[in-house]
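Removed: one protein chain of the complex. Kept in place: all other protein chains.
And now, chain A:
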Amino acid sequence: MSSTNHLLAPLLVRAADVDPADVARTTDSIDMTPSLVLVLAIGVLFATGVYLLLERSLTRVLIGFILIGNGANLMFLVAGGRAGGAPLIGTTPTDQMSDPLVQAMVLTAIVITLGLTAFVLAMAYRSWQLHGHDEVQDDLEDRRVARHAARNAPAFEDSDTEESGETLDDEASQVYDETDGDGDGATDTRGERPGEKDAPPSGSAGTPGGEER
């Protein structure tokens, strides 16, 4: 045991970011009982994050992503074992150090999340500029399948299928397919899109996109 410590000691002086999980493994088993508060916080962050990820609006999706990301960061803290002193030789005894590696990984993850958040915000803003909303739109294929279904629908009224009173033909008129237009027709035909009625009222009048166009 002392020989291991002797071997490791000079290294620890060199490396502030040495992995004490390894050190602990060679000496004593590390205390891995997680804090209940952290576990609960992770659960809440993940649950709310998943809920928000399922929303249509890009900003809400983004907030959901941030929440889940922070939940994952807390998971790293739990994974590092119990908290301890600063991992510096001379300040803290080796067996009372907290694990610095998880903190390094969490820092990296936070920085990455920050960068991606900035990008998604910019994208949501651009989407709002162009369309007056920042909703994640339908898959192109989904819309095309819906149009085909409408075209192939039976001509007679069927009381079993139409509970909402909306026929497939009605739906088809709302389906919007930008491949119909040429090139940039995507944004230009916006006014013709009946589905637009769900858009926030602020979007219809004063959007910068509307004026630019």
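As a convention for this text, contacts are C-beta pairs under 8 Å (C-beta built on N, C-alpha and C of every residue); 3 or more make two chains touch, one makes a residue touch a chain; residues count from 1.
Basically, contacts and distances are computed from a predicted model.
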Protein that the absent chain corresponds to, by UniProt name, given "Na+/H+ antiporter subunit D", "Dihydroxyacetone kinase subunit DhaL", "Branched-chain amino acid transport system permease protein" or "Exo-alpha-sialidase": "Na+/H+ antiporter subunit D"
Touch with the omitted chain, as defined above, among A:86, A:123 or A:149: A:123
Residues belonging to chain A that touch the chain removed from view: 4, 7-8, 10-11, 14-15, 17-19, 21-23, 25-26, 30, 32, 53, 58, 61, 65, 68-69, 72, 75-76, 78-80, 101-102, 105, 108-109, 112, 115-116, 119-120, 123-124, 126-127, 130-131, 136-137, 139-141, 178-179, 184, 186-187
